[in-house]
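Shown here: the complex without one of its protein chains, the others still in place.
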Amino acid sequence: MNDILRVTADFEAIRAVGPWLRSVLEPLGPEQCAAMAGSIELAVHEMATNSIDHGKSTSIELKAQRTNDAVDIILTDDGLPFEGRQGPAPHPDEPQVRGYGLMIVEALTESIDYERIATGNRWTMRFALESNESNSST
Amino acid sequence: MNDILRVTADFEAIRAVGPWLRSVLEPLGPEQCAAMAGSIELAVHEMATNSIDHGKSTSIELKAQRTNDAVDIILTDDGLPFEGRQGPAPHPDEPQVRGYGLMIVEALTESIDYERIATGNRWTMRFALESNESNSST
Amino acid sequence: MDPILATYEMNIATVELTDRLDALEAAPLRGILDGHIQLGKSRILVDLSKVDFIDSAGLAALVKYMKDARSMGGDLRLVAPTHPDALRVFELTRFDKVFTMYDSMTAGLTEW
Partner (left out) sequence: MDPILATYEMNIATVELTDRLDALEAAPLRGILDGHIQLGKSRILVDLSKVDFIDSAGLAALVKYMKDARSMGGDLRLVAPTHPDALRVFELTRFDKVFTMYDSMTAGLTEW
């Protein structure tokens, strides 16, 4: 598992994330893939949406890496630097209209790492494997 | 019957046309009023809409005048001059999206007269009384 | 077929209007119809049975999206107005012959 997806940064193009993820997760076996694909897609999709919306990026690259008990998805873009959350963080019991993207990503990832690089930004999202038994292949 | 309605030229304000017309037509008796009010409203409403849309008027005045066998509605506005229909006249069997206003007015009126005046435009629309029997009052 | 089921299986978008459909209400109606068309819904049933006045601006909005829907292989159809003042604009422009009109929402959804 060492696949790369490179898409132009628009809402239409990032719809390729779901199908790409499912093909990338296939080696984990059907159960692991079914269990993880939906939440990974949502998290990666939210990050890609933020990269377009807030980072004004023009191109987004995704890379999948298998570690022992997790899958890392590394999103690299050519957007503006992330300078922390602007606007109020959501409080779960007070519905507000925006600002749920990062909260969703945090809830779905084991860890999330941000790095400003020369050409843009790099986000590393780690997703824990659901159970070790179904790791039928490498 | 010699009533005047003066409204600001916006789509909200011209909704007063219907109720005003019904009160103005009341002396003709309930049948005559019921028979005529709907079509007069549509015609006057189309002319008022054109005055707002195309004439860029700011104020519209309506006056009702009873003649022997007709009702005249005189619309006076402060808009741009009417320089004839711009755009294609509609052909009844070829649906197009705009351009039905004047066709509707012509179909509903016995005659329609246009005059450019110092302060704007004056349109005189004549509506035939539906039948003489129900002319119960003056 | 159950009318609610029909909207599902045939993917018919329904819009019910009340009161007036004039230049003022034509704007939000265009927003609604535009949204459905953009979402790929090319079968739209607009219920005019409770509308008591329609002008040429309201008619224009219906005609525009009827054309868009037909060009996508669908159609915009109507539940006919019951009020004569709302039907008049269709008769005068002969659009009563252009639109497919039904007597009720149920008829529209089941007979489409």
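Details
Read from first to last, the chains carry the letters A, B and C; within each, the first residue is number 1.
One rule holds in what follows: a residue touches a chain if its C-beta (ideal position, glycine included) is under 8 Å from a C-beta of that chain, and two chains touch if they have at least 3 such contacts.
Please read these numbers as outputs of a predicted model, since none were measured by experiment.
Partner chains of the missing chain, restricted to those shown and counted over the full complex, are A, C.
The chain not shown here touches subunit C at positions 3-4, 7-8, 11, 13-18, 25, 27-32, 34-39, 50, 105-106, 109. Those residues of subunit A that touch the chain absent from the view are 11-12, 15, 18, 38-39, 41-42, 45-46, 49, 52-53, 90, 92-93, 95-98, 100-101, 103-104, 107-108.
Following the convention adopted for this analysis, only the chains that are shown with their structure count from here on.
At the far end from subunit A, in terms of centres built from Cα atoms, lies B. With centres taken as mean C-alpha coordinates, the chain found closest to the middle of all protein C-alpha atoms is C. No other two chains have as many C-beta pairs in contact as B-C. Mean C-alpha positions place subunit A and subunit C at a centre distance of 42 Å. Taking each chain's centre as the average of its CA atoms, subunit B and subunit C sit 27 Å apart. Multi-chain contact residues of subunit A (touching two or more other chains): none found. Residues of subunit C found to touch two or more other chains are absent.
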